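A single protein chain has been omitted; all remaining protein chains appear in their positions.
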Amino acid sequence: MNGVDFKWSGFISEYPVNDLGSDAYAFIEILYPLCRSITGAGTRQTLQLVSQEIDLNVSEVATGTQVFDWTVPEEWNIRDAYVEDMAGNKIIDFKLSNLHVVSYSMPVDETLSKEDLDSHLHSIPEHPEWIPYRTSYYNKTWGFCLPENQRKSLSDEQYKVYIDSDFKQGSLSYGECYIKGESKEEFLLFTHICHPSLCNDNLSGISIATQLAKYLSSQKLNKSYRIVFAPATIGSISWLSQNQDKLLNIKAGLVLAVAGDSGSLTYKRSRNAGSYIDRMVLNVLETSGKEFNTLDFSPYGYDERQFASPGINLPVGSLMRTPNGCYPEYHTSADNLDLVKPEYLSDTIQAYIDVLNIFDNNTTFINLQPYGEPQLGKRGLYRKTGGLQDIEESILAKLWVLNLSDKDNDLLAISIKSKMTFKTIQCAAEELFQAGLLEHVKE
Amino acid sequence: MNGVDFKWSGFISEYPVNDLGSDAYAFIEILYPLCRSITGAGTRQTLQLVSQEIDLNVSEVATGTQVFDWTVPEEWNIRDAYVEDMAGNKIIDFKLSNLHVVSYSMPVDETLSKEDLDSHLHSIPEHPEWIPYRTSYYNKTWGFCLPENQRKSLSDEQYKVYIDSDFKQGSLSYGECYIKGESKEEFLLFTHICHPSLCNDNLSGISIATQLAKYLSSQKLNKSYRIVFAPATIGSISWLSQNQDKLLNIKAGLVLAVAGDSGSLTYKRSRNAGSYIDRMVLNVLETSGKEFNTLDFSPYGYDERQFASPGINLPVGSLMRTPNGCYPEYHTSADNLDLVKPEYLSDTIQAYIDVLNIFDNNTTFINLQPYGEPQLGKRGLYRKTGGLQDIEESILAKLWVLNLSDKDNDLLAISIKSKMTFKTIQCAAEELFQAGLLEHVKE
Partner (left out) sequence: MNGVDFKWSGFISEYPVNDLGSDAYAFIEILYPLCRSITGAGTRQTLQLVSQEIDLNVSEVATGTQVFDWTVPEEWNIRDAYVEDMAGNKIIDFKLSNLHVVSYSMPVDETLSKEDLDSHLHSIPEHPEWIPYRTSYYNKTWGFCLPENQRKSLSDEQYKVYIDSDFKQGSLSYGECYIKGESKEEFLLFTHICHPSLCNDNLSGISIATQLAKYLSSQKLNKSYRIVFAPATIGSISWLSQNQDKLLNIKAGLVLAVAGDSGSLTYKRSRNAGSYIDRMVLNVLETSGKEFNTLDFSPYGYDERQFASPGINLPVGSLMRTPNGCYPEYHTSADNLDLVKPEYLSDTIQAYIDVLNIFDNNTTFINLQPYGEPQLGKRGLYRKTGGLQDIEESILAKLWVLNLSDKDNDLLAISIKSKMTFKTIQCAAEELFQAGLLEHVKE
């Protein structure tokens, strides 16, 4: 690009974020009942529903495939599961909540003593009414999850347990939506799809990612975008393993999860603090006027762990609301349709679009009148009366852009140094560019 | 210079700062009545009065001269102006306060309705007794400034307005005082001279600059000094444009304005935070034991904007008291002889001289006995009895100078790291140099 043909993307225009939040919530309601895991029908059905919304390319990675240090496990499917008391009552029933069964439970059909059953039960003493979510992907066993109160009330001597599940040579599924822009430089959005009926973790992520993909598809874009829907850990590792040729184009990325609760936005930095994604996200949060939290990188959390592994080392952060493990409803039946609300989803979507807008529009200009300030007044870009106490934000933004457009500062750097929003700086740059005061730097 | 012929300047000696503050105040009283603007007789007369105090070289830049992106405007002069009510009373009279007329007002002589007049009036609702200061240099119009209370009391249907001003092919005037020292490396002091009867902004700056020039002229100097008196914006741009060959020698500089009010000293950093001027000024303020404020650079304010433009990019900060726009009297008739006091002027002068002393005397030594501490005692530079709880500041300063005189640290760096005043470090270095323990590093 050069000064003559440089064009802003249409991105800066207003977008119906509230609508996107409502749409995201409605989609969560649809996805909620499905029993997802790292493989299996529920996960595949979830991708199917997403693909009705956006242009999704679904891949299957066969059981036994070596993905880096891991092997894709057998595909797990479950049809029914319950615990019956001596009177024949189904006191725990998978059909009432898919959280009741430990994910990847082996099939079982036997009667056992209360003590033996108890060694297969999971509950949370601190939250006696909630069903916990537990998994045992790589350690073959079976188990049931139930409220602590119910567990305490078990008084029969024996119980019948029944799990109708199976493991087979199948595949792990992931979906990818690629939205091409002018440049092949791309932004990676990753969201995990392996959790069953849990809304914040991570139907919020799946649903917001879907809305963002839809939104991006409607824009004229400078950069390209890749949105990956995959199981956590084994899914991101599979995707990375099978798409190593794509990694070079990824200039920034975010892991999108736990994004719909009432907490403030939280940004977890990428592995190399101060990376491009860190600067973009922190700029959005710092100029938002809203409260937010930040976390330093740590190698625990969600799939940022994989993107941050030393052999991959991509600039991928995580923008969420209350971090995983930090809200009481986390990984329990209380992470339901009440915990997540359209307005929180909207707030997250707004921040993501602001970040994506920076990624799409950030560029560098040179001030063509660098000796002293150019005379803005003769170009109609300055106020007419002098001597006033304050200066308008839009003029101040122009002065910042002119002062820092010396090749060393892109618009993001100017936004950071001026503490003004990227959009304010972007608008100022656009006016100055139109007035012939800036030249675009070829990249 | 080398170890043999190195000499300190006489600068470190005591100076009569209180006297300088009183002299500065007296000079403000003389300059106060003149009607200054960016051009014209009042400004020229101001330079004339300054030239009676110091060796000032006045330049005239003709109307129409291209100065970077700007053009020197026509010269504006005003002789009389008033608003008369229907009874023939001069209710607003330029002769009572030159703030009453918007600077660069066009001539006018007509009778108009109260409503039409009102669209040419300026007042400040928050301060109903004060006359604001307004300008319209590049947008041809006319206007009157008056107290809000008076504006509200206007009740006649018609008013006669009269402004006897003219625009002509003339020139813009600036003055320069150059004080030559041993080295051609120079310090730039810039103060704006375009404001009419406003004391803090900026008769304080003009008057302190005059005192500093006088003071510097009386010293044996290592470095050179350039003190520029010019209108704001168009003046600094004109000076820069016409003196580009001088810029290379400027190693540091300060914009001197709003320097006589009761507020603490405020330092606004130069464009590249951590520059030489930033380190000098912050060192003075941090070791002063007094409260002070700092501001990060921003491209709004006074003429530091021009020195900081990307094509100029000089290490010029701004050392002031309450920043422009941050005190209620700013740009009003309340910025008068009561707002500014000799003691505040003295305090500002003290800080400036401390900064200039650093600039003049800062240099680098090498410790000639770098292995372990040299034995100061045998040279009479250490106390005689050991075991005491505390150490004298003068000895500690010597230990700092010896420890850090390894070529990498100049005296300013030693002052910063030791948190001791530059003068304390300078005295310690002088004693050690006399004792043969330091060698001067050729520059």
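We just call them A and B in the order they show up, numbering each chain from 1.
The criterion applied here is as follows: contacts are C-beta pairs under 8 Å (C-beta built on N, C-alpha and C of every residue); 3 or more make two chains touch, one makes a residue touch a chain.
A quick note: this is a predicted structure, and the numbers were derived from the prediction, not measured.
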Residue among B:Q66, B:S155, B:Q169 or B:T385 that touches the chain left out of view: B:T385
Omitted-chain contact residue, chosen from A:W8, A:Y32, A:W70 or A:Y178: A:W70
Residue among B:P33, B:G64, B:P328 or B:P370 that touches the chain left out of view: B:P370
Full-complex contact with the absent chain, from A:G88, A:G289 or A:G311: A:G311
Touching residue (missing chain; options B:I131, B:L404 or B:L432): B:L404
Touching residues (missing chain, whole complex) on chain B: 367, 369-375, 377-378, 384-391, 396, 399-400, 402-406, 418
Chain not shown, touching residues in chain A: 67-70, 102-103, 122, 132-139, 141, 143, 233, 236-237, 240-241, 271, 298-300, 305-306, 308-313, 325, 330-331
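Definition applied: only the chains that are shown with their structure count from here on.
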Rounded Å distance between chain A and chain B, as computed from the means of their C-alpha atoms: 53
